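Note that one protein chain is taken out, while the other chains of the complex remain in position.
Let's turn to chain A:
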């Protein structure tokens, strides 16, 4: 599936919707999009991920990269509306507290994720 990005400018910054696969071929393209965020210093960027149908190691690595980048660029990146594949990989890798966003798990998906670790911020 082709990567697709929808951008909506808000008062605080921008809201972005991504659809498609968060895997190497698409990340190459998304990387170009994210380069455009650089001038959004001090702004809030909300990244909606409910359209992500597939994500692998390169995909979660990309999200970790973006989060770290946004911190060093003094931006506020928050991930929102995580799709089940995204939730599952964040659960497996214990990255929930790293991103620090609110997680909403649909009732029908409650058996698919456990959140045994990585959900608590450690000092």
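What we mean here is this: a residue touches a chain if its C-beta (ideal position, glycine included) is under 8 Å from a C-beta of that chain, and two chains touch if they have at least 3 such contacts; residues count from 1.
Here is the rule we go by: contacts and distances are computed from a predicted model.
Engineer: According to UniProt, what is the chain that's been left out of this complex called? Choose from "Acyl carrier protein", "NADH-quinone oxidoreductase subunit K", "ABC transmembrane type-1 domain-containing protein" or "Chemotaxis protein CheA".
Structural biologist: Record says "Chemotaxis protein CheA".
Engineer: In the full complex, which of A:17, A:58 or A:78 touches the chain missing from this view?
Structural biologist: A:58
Engineer: Go through chain A and note every residue touching the omitted chain.
Structural biologist: On the chain A side, contact with the omitted chain comes from 24, 27-28, 31, 35, 56-58, 60-62, 64-65, 68-69, 89, 92-95, 98, 116-118, 122.
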